[in-house]
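Yeah, one chain of the complex is gone here, protein chain that is, but the others are all in their spots.
On to subunit A.
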Amino acid sequence: MWLRYCPRFMIIRRQHIELSTSAQFVQQLNTSRRDRSHSYYDGVYHGHIQTTPFQKALLAVGSGVAALQDPYRHDMVAVLGETTGHLALVSLRDRMRNDPEGLTILTERPRIRLSTLDLKNMASLPDGSFGREYLRFLEDNSVTPDSRTQVRFVDDEELAYVMLRYREVHDLMHTLLGMPTNMLGEVVVKWFEAAQTGLPMCALGAVLGPLRLNARRLQSLFTSLGPWALRNGRRGRCVLSIFYERRWDQNLEDLRQELHIEPPPATLHPSRKT
């Protein structure tokens, strides 16, 4: 009966309020759900962490020390590469842009992961083809293409992709150069990458890696493998500019010739221990 005496305008206003609050409630629910998915930690790309120059410097020093103390801390090596590699990444990206195939890669952004590789198809390729040799490399050394660390501290999105591509292409380097994943093979690939990319992390690895090799391997590194890697790194085409995913059936020797890489001077066999 109170309603009978309630002025008309108050009824209308109340209905309007009820409608608007329910609409706003629905809107708030939707925006809060969206806001939750866009968490505070999302930077320029998924996994990006915004850092000040001071933090980058501190990270570079800290990760360098940590990587030296424990070389098996791959995440520290990765962080060192990201924080010190800005200039090298810029020059790499420019080289990729100047190359037509590299430009395709920068636009299409392919990823090398188990989910994107067709292993059965690659196993059926003839021996000596790039895809078959890559598969053989993965099996002989018991590695998987999925173990690469995420890029986090590079502030430009395109440069972050270049860094990621560099990491994913590392195993393909091993195949191209014919090097196993033992310590000597890794050092040789690091020398090649240092000459190719100019990343300070590669240079550091190239300088400090040999410290852990025994005399016989050091000799083979300095006399034959090392100079070969440096020579080919310097004059070879930019390895990041190759669209490997479309070249699985290409012959490995043809690919090497295209990239101006000489065949390896010695065949190294994969071993379980370094």
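Rule of thumb we're sticking to: contacts are C-beta pairs under 8 Å (C-beta built on N, C-alpha and C of every residue); 3 or more make two chains touch, one makes a residue touch a chain; residues count from 1.
Operating definition for what follows: contacts and distances are computed from a predicted model.
Undergrad: For the chain that is missing from this picture, which UniProt protein name fits: "2-methoxy-6-polyprenyl-1,4-benzoquinol methylase, mitochondrial", "Sodium/hydrogen exchanger", "ER membrane protein complex subunit 3" or "WD repeat-containing protein 54"?
TA: "2-methoxy-6-polyprenyl-1,4-benzoquinol methylase, mitochondrial"
Undergrad: Can you tell me which of A:V44, A:L58, A:L87 or A:V207 touches the chain that was removed from the display?
TA: Of the listed residues, the one touching the omitted chain is A:L58.
Undergrad: Against the chain that's been left off, what residues of subunit A make contact? List them.
TA: Residues touching the hidden chain, for subunit A, are 1-3, 6, 10, 13-14, 17, 20-21, 24-25, 28-29, 32, 35-36, 39-41, 49, 52, 54-55, 58-59, 62-63, 65-66, 73, 75-76, 79, 152.
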